[in-house]
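This report refers to the structure that appears directly beneath it.
Here the complex is missing a single protein chain, while all its other protein chains stay put.
Right, chain A next:
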Amino acid sequence: MFSGIKTVAQFRRKYSEAIKSDKWKSVVGLEVHAQIMSESKLFSGASTKFSSPVNNNVSLFDCSIPGTLPVLNKRCVEAGVLTALALNCHVNPVSWFDRKHYFYADMPTGYQITQQRAPLAVDGIFSFEVLPVGSQKTSYKKQVKIKQLQLEQDSGKSLHDVDRSLVDLNRAGIPLMELVFEPDLKDGEEAAALVKELVNILQRIKTCSCKMEEGAMRVDANVSIHREGEPLGTRTEIKNIASVRGVASAIQYEIGRQIKIKDSGGTIINETRGWDAATKTTVAMRDKEVQQDYRYMPEPNLPPLHIAMGPVERGCVNADELRKLIPELPEETRERLKELGLTHEQTIILVNDFTLLSIFEEAAQKRKINYKHLANFLINDLLTILNKNEVEPNDINCSSDYYGEIVELLQNNKINRNTACMLVQEIVSGNQIRPTKIVQEKNLFQITDIAELTKLCQEVINENEKAVRDYKSGKIKALKYLMGAIGKKSKNLADMAKANDILKTLLHK
């Protein structure tokens, strides 16, 4: 199989083909716990404020003092319904709360109130774009089904020491939406793209802050592999993923780990593994999963939850009214941008970067310019300069119209790309003067006059005899050198495209 390979690159290509052709198919299903953005908790009036003093945001109900009862937070129901509608789910007109029993120090009641048998919403579906990293692969659309969406409590936090655990109940009772996705994904890249789109949607409808670093959103991944044509393999559950990038890395690692085990004749154990971001591996979790029986039972202190919709008026919130509150969703924005003339890839990149998108929208509104060029300028030139200066788009304190102005100058051939980048650098450095004014004051207009360019080119030819000789004897690189000289001589103001043509004409005389 490896005969006829002459270079290392060829070997690598053939080897990766071999792995793929080994017909291991990977299957990934995600479970997302999203904290609902609300002032108070799901069933009590305690605050949900992040980073509060230990055990300060705890009501008597939250620490399970006898004689207390749960009272449902209306905002949480609204958030659940909004999210379900945004994800095209079927909202159940009637849903129930259940108790899920297990013992752990950070859950004082001994059970979690959740919705297991009759959740708030089921059978959703949504599409998102997967933009593969690196390689020449193009983006593709992926659809994922949502099995169910349910409201549930979060548990408190434990800090583990060698001989004891310290428990903070501030998070006990915090409202969560659990989103269970069908195992429609095939790898870490698709999973990360799903999470990115989900974050985009949830932030737009303002039901979750999605700040994974604050624990406002947690993603667990179920991963399994199987051979083509065979049934699904044993799955493992990966927990403790703390970022979108972690989602991709953890899943890719786990798929690789399972393939290695199966290839060497081993079997996969159905277990829960934790992602260790430091070592970039998954590790078997401390508490080995003993036979878990959650003894689900209906929550006796809560009557069923009714949602009003259509002809049914009875309910504590109305789904039809909430549907009207849903703003433009990412997929709709991408479609709208395409109609403005942007390429498919540009729409994906812009919609994925909220700040950049805002800049684009603002700039596009104020001026009639070529929107595709504007998008290109923002995505390529602006981001590059921002990265070089290690600055975020948000840090720049100027109207987005400045960028629009620069693109207009470029479009009208008043300045060249070099000057455009220099102007951006000025903005980044804090210069508040409008770009056109800077260009006028420093006389940075592009040199487009044929006569002047010809004079310039002739001078460069005269001053660089060796390079001219090299070019005439076939060294194409010499042309680049000559163009560089023209740039230097014109203080980077020459219209390089025109200068190139003129130079070539003069050289061939």
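The rule is simple: a residue touches a chain if its C-beta (ideal position, glycine included) is under 8 Å from a C-beta of that chain, and two chains touch if they have at least 3 such contacts; residues count from 1.
Keep this in mind: contacts and distances are computed from a predicted model.
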Can you pick, from "Glutamyl-tRNA(Gln) amidotransferase subunit C, mitochondrial", "V-type proton ATPase subunit d", "Phosphatidylinositol glycan, class C" or "Geranylgeranyl transferase type-1 subunit beta", the UniProt protein name of the chain not displayed? "Glutamyl-tRNA(Gln) amidotransferase subunit C, mitochondrial"
Which residue among A:96, A:354, A:445 or A:481 touches the omitted chain? A:96
In the full complex, which of A:54, A:269 or A:283 touches the chain missing from this view? A:54
Contact partner of the left-out chain, one of A:164, A:280, A:417 or A:480: A:164
Residues of chain A touching the missing chain are 38-40, 44-47, 53-63, 65, 71-77, 96, 101, 103-105, 158-169, 286-287, 290-291, 293, 295, 298, 300, 302-306, 314, 316
